Every structure is written in C-alpha cells, then in structure tokens.
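With one protein chain removed, the remaining protein chains of the complex are shown where they sit.
Let's look at subunit A:
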Amino acid sequence: MAHRALDRMLDAIEGDGRLDRPGHRLEQGLAFTENLLGVTRGRARGLLHGVWLGHPVHPFLTDVPIGSWTMALVLDLTGQKRAARTAVGVGLAGALAAAVTGLHDWQYTHDNARRVGLVHGTLNALALGLYGWSWWQRGRERHLRGLLAALLGYPLIMVSGYLGGALTYNHRIGVDQTDRRLEPRRFTRVLAERDLTDGRPHRARAGGVDVVLVRSDGRIHALEDACPHLGGPLSQGWLRDGSITCPWHGSAFELHSGESLNGPAVAAAPCFQTRVRDGWIEVRRAPTVVGAPPGSTLVHQQEVRP
C-alpha cells in the first residue's frame, strides 16, 4: 500500500533528531540575514507570509514550478525544444519565489514540522539545481542533457510536494489553529473589573475557552488566548500601540479587531465582545458572520463604567 510506505518515510523524517542541529543553524543564519535586511520589522515580513492575503503565499507559489515543469516534460515529449526551455525558465522563477516564502514560513515552525520542512526544502533545492542546470544546457543546444536533468528533478518535486502537503494536512502549518467554536454565545462573567490592570494582558476562562483580557485606552478587549499560527499564549505576550504580540513567534494582532499585523500568523485572532456589569467583566463570542457593517456597535459592544 502506497500510504504505508509514505507514512513510514514521514515517520522516519519526523523521528530523526539529527536534523535539528542543521535546522537551527540554518534558522540562525536566516534570522541574522532578515535582521540585516530589516525584514523582521519591515513590511516585507507580512508580505512574504501572506498576511495581505489572509492565507500563506508559499503553497500557491509552488504551483508555478510544478505546473511549468510538468509542461516542460510534455513539450519535451512532443519535440518542442525551445518552448520546453521557456517552461523550465518560468518554473525556475516560480521556484525561487517559493523558496524565499517557504524559508520565511519554515523558520517559525516547531519540532517535527521543522524536520519535515527541512527535508522538503532540501529536496526542492536539489530539484532547483537540476532544473537550473537543465535550463543552462538547453540554452547551449544540449537538449538531451537538459531532458535528463529534468527527468531526475521531476520525481524530487513530487516527493517534496507530498512532504509539503503533510506539513499542511498533518502539522497544520499555515492553518488557523484557533478554536473556532461559537461558545460562549451569551455574556459570561470572567473577571472582576478591578482585577484587570492597565496595559498588562490577563488570562481568564470563558465557558471552556481561554481568553486574554486587555485594558487599553479605557476599553476592554478580549481575544482568544491562542495564537492562530501555532497556538502560542497571547496572555504572555506584550502590548504596544494597540496591539498584542505573541511571545512565541512575534505575530502582532490589533486589539480591537484581532487582525494580524505582521505574521507568521496570517489569520485573525478570534475576538470577543466585552461589557462590564456589576463590577464584572463579561464576554461573549463575537458572531463570525455579522449583518451589520464592521465598526458598528454590534461588533464592538462596550460598556465600561467609570
């Protein structure tokens, strides 16, 4: 059975601790490069993660090399050599873009996913090398060599594509990891109002869900206490300029809307409506589908007594 063999391969990769040291070295190199280029604190950070899209950019960029290189194979078989070279070239450009975004996402992963990601990236780098060589050889009219390199590279991207899928479907990388239940639907008491200090996040429990409460600019905000990226505890994070930052990977979220500002979290943190009754803070889940336009009182119901 194919899935048994694939599972065994995945298990072998996930259980291999030898991958950790090179993985961390690579990450440190990436971190230093990104800090030098100003990516960490700049707009490029969210751009590469796909915050502007609300969805990771890397997975759909990988369609470009896979599609182009499949096309190159078809064109090779039908004898259209120049068109095949163009297809290989387009694939190369797509693969480079996928490599940059993929590395950018990979550096914020944990444990097993990190190991799988490292193998996935290594296979892709090999395939990229083979296709680069193929493109160069085709340019020198050595089409047979170009074809051979492509035939070697193609299975590599298939296997690595499978590993990339495992990262999403098994490890939920790039998937919104928050608890998307509807509870609590009614306003639920979570904390005495006087216990919530200014400018410091506070964790509380609201009907089976952990929420983080923040008092900022005279308003009380409540977000789910799990980062949409990998479930980091936002209540241990820090507050700046109306946003809260996850301590694990530095995703910042706007307090009043939960929108991600920089990534690696690309989904918004779920928000709760808050009000104060009889000295108690009460929260309920903000409806996910709201008829009223955003910014209306229904979304930001707020009653804070002086």
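Going forward, contacts are C-beta pairs under 8 Å (C-beta built on N, C-alpha and C of every residue); 3 or more make two chains touch, one makes a residue touch a chain; residues count from 1.
The rule we apply is simple: contacts and distances are computed from a predicted model.
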| item | value |
| --- | --- |
| UniProt protein name of the chain not shown, from "ABC-type multidrug transport system ATPase component", "ATP synthase gamma chain", "Branched-chain amino acid ABC transporter permease" or "Hemerythrin-like domain-containing protein" | "Hemerythrin-like domain-containing protein" |
| Touching the absent chain when the full complex is considered, from A:Ala12, A:Leu37 or A:Ala93 | A:Leu37 |
| Among A:Trp133, A:Tyr162, A:Trp238 or A:Trp280, the residue in touch with the chain that has been omitted | A:Trp238 |
| Touch list for subunit A against the chain that is not drawn | 17, 20, 24, 27-28, 31-32, 35-38, 40-41, 107-108, 110-111, 114, 232, 236-238, 240, 247-250 |
